[in-house]
Structures are given as C-alpha cells and as structure tokens.
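Mind having a look at this structure? Questions to follow.
Every protein chain except one is present and positioned as in the full complex.
Moving on to subunit A:
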Amino acid sequence: MMNIPRNELLALGAGLAGAAVLAFLPLVTEGFWLSLSVNIMLYAAICTAWALFSGPTYLVSLASAAFFGVGTYSVAIFIDVLPFPALILIAVVAGALLATLVGLATLRLSGVYFVIFTLGLAELLGQIVTWVQTNFGGTIGLYVFTDFTETHLYWMLLALTVVVFVTGWLINRSRLGLALRIIGNDEAVARHVGVDTARTRVILFAVSGAFIAVAGAIMAPRYGYITPDAAFNPMTSFLVVIMALLGGTRRLWGPLVGVVPFTVVMDFISGHFPNQTAVIMGLAFLAIVYVLPDGVTGQLETLFRRRRSIDKSLPATTAEEGR
C-alpha cells in the first residue's frame, strides 16, 4: 500500500505517455475528427469522474447534467467580467458545493431513491435558471464569446481527463479509496470498523461533481449561446451512465473503454438516423445491463481469472485422476 507497485507505476507511465501523444492530435487532424475527439475527451473526463463516486458506492447518479449545467453557467454568467481560469475555479467551487448539498440531503437515500433525486435535480436547476432568466434577465439564453478553437477545447479536456485519472489513482491508494470499497461492500460493516460513511460519500461526490462542472465550463465556449435546456440536458446524465457501464466501473480506466466506441457509434447513428437515436440508445442501455453487467472490462477480467484458475487447477486434476 505504501510502496507503489511496479505494474501501477508502469500503468501511470503508460497513461501519461499516452496523454502526451494524444496532445499532438490537433496538429495532424482537424474538422470532423478533431470535433469527434473533443466529444470523446469530454465524455472520457465526465464518465471517469462519474465512476469515481458511482463505481465503488454502486449509487447511480443522474446528476451529471446538473453539475455540467452549473459549470456551463459559471462561464456564461461571468465570461465578460473574469478571465477564463477564474471561471474554471468558479465551476470547481460551484460543482463541489452543489454536490456537497445534494450529498448531505441524500445521505439516507439509497438505491432507486437516490437515482430519482439526482434525476430531478438537473430538471429542477434547469427550471430555476429558466425562471430567473425570464423574470429578471429578459432573455432565456446567454452568449459566450471567446477566442477558443476546437484545439483549445481539446487540450483543456485532455488536461482535465489526466487530472481526473491522477486524482482517481491517488484516491484509490488512500484511506478514502479503501473506505469507499468497504462502503460499497457493506455499509454496516463500514460503520462498525470505524468508517465515517457520510463524510466519505459526500467528499467523493463533491470531487466527482466538481470535475463534471469543469467539463461543463470548458464546453461553454463551444455552444456559444447557453440555454438551460442545453446546459441541463438530462441526456448528458444518461449517456454518462451508459458509457461508464459499458466500459465497466471496477477499474479506473474502465469507463474509457466504453466512451471511445460508444461516442464514435453514437456520432454515426445520430448523423444517419437522427429520429431513431433515442430508441437505439435505449436498446443499447438494455443490452449493456443484460449482457455486460460488469462492463467490458469486468467481463474480460472474469474471463481472464477463469482461464487462470483453470491453468492452476490442471496439475491438481491430473494428480486426482492418477490415483
């Protein structure tokens, strides 16, 4: 636990090297592929951040859209008065604050009640923003004008993804990570071995929410014109859950495995069958939950473990037969 295992160091090195290589992508491509890469990087960041909390606790949060929207509006409201880095900071604080409040309010909620609460949250915030803007702002939307190109957005999202991964890795190696795993296994045991389950849950939710808000903030310049419907779109929450579950949430890099193919396929489907997108997405969700309950990575791990245990048991069975 104290000394970093060799394979983790290798993974960390490989991850950072991979990120460095990916940073050169905008130099070799532009247009459609770059814009698709921005989408992939966006969901890579959000899904991994989502899985930081929902993976170990098994609490499915549909609040991603709420955090995303809060981040987007952090930029939209202050873009004319503050520099962009300050807006990112505001998004971090706003996302963490919202997550803390929600976390405290839902401590006693489990399973499906938590899901419903978080789903309602995005809707509620969207409605509040609409109400405020129609009553006091005069217009429904806000303009965000910046000099950022797709390349800048891509780099920012890549940096965010790296930060999310490093944070997740550090959490896994800390008391907090162990506490989360214990809670995910058995909350009563967690309390009785001395884990402050409430505090652990709220901290992790805040970290996860802050990251998703930053993703929303980075994306604001791309939209240009921010409306509550777009910023607090519940589809964001659903897509995040589907992709993360497709990849698997047992490993830090699990969601990534789901994000890349799903984003590419979704882009194709929404481009060619725009009217059937929602139906296809629903079917994909059902298929993932039924066929791959632990995601692609979970399935692969199970297969790998089975093969290994067969290899191990082979000499034993031959000895048995020899008797």
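Here, contacts are C-beta pairs under 8 Å (C-beta built on N, C-alpha and C of every residue); 3 or more make two chains touch, one makes a residue touch a chain; residues count from 1.
Definition applied: contacts and distances are computed from a predicted model.
The subunit not displayed here is recorded in UniProt as "ABC transporter ATP-binding protein", chosen from "Peptidase U62", "Na(+)-translocating NADH-quinone reductase subunit D", "ABC transporter ATP-binding protein" or "L-lactate dehydrogenase complex protein LldE". Taking the complete complex into account, A:197 is the one of A:197, A:233 or A:270 that touches the chain left out. For the options A:27, A:81, A:188 or A:291, the residue in contact with the chain missing from this view is A:188.
Of the candidate positions A:36, A:82 or A:178, contact with the unshown chain belongs to A:178.
The missing chain lies against subunit A, touching residues 1-2, 175, 178-179, 181-182, 184-186, 188-197.
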